[in-house]
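Note that one protein chain is taken out, while the other chains of the complex remain in position.
Our next item is chain A:
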């Protein structure tokens, strides 16, 4: 378990170093995600300790958002000043992106295997 956490931290650390060294606009943890993903593809069968550690970190993923979210108390003035554009963007853009993406994907995704064989009959 400790080794698995260490591996995750090493990926993040390398990610931070790469981001800093090459002055990339991509946050270190995302590069770490990429590094671990490449590692998993190379390894093919990731050890159970690693997948367990990752799953444990992600079960309460939403808890980890709380401290940052409480930062809302430092932003009350800005929220008051820009409440209309913020509210409009939050609702309209989110739903627009969702519906357009769903429409696109329902057209483009290959039909599941079952319905492909159904389709042979037509």
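Please note the rule applied: a residue touches a chain if its C-beta (ideal position, glycine included) is under 8 Å from a C-beta of that chain, and two chains touch if they have at least 3 such contacts; residues count from 1.
The criterion applied here is as follows: contacts and distances are computed from a predicted model.
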Name the absent chain by its UniProt protein name; which of "MinD superfamily P-loop ATPase", "ABC transporter permease", "Membrane protein" or "ATP-binding cassette domain-containing protein" is it?
"Membrane protein"
In the full complex, chain A touches the hidden chain through residues 5, 8-9, 11-12, 15, 25-30, 32-37, 39-41, 46, 50-51, 53-55, 57-58, 60-75, 78-79, 81-82, 84-86, 88-106, 108-110, 112
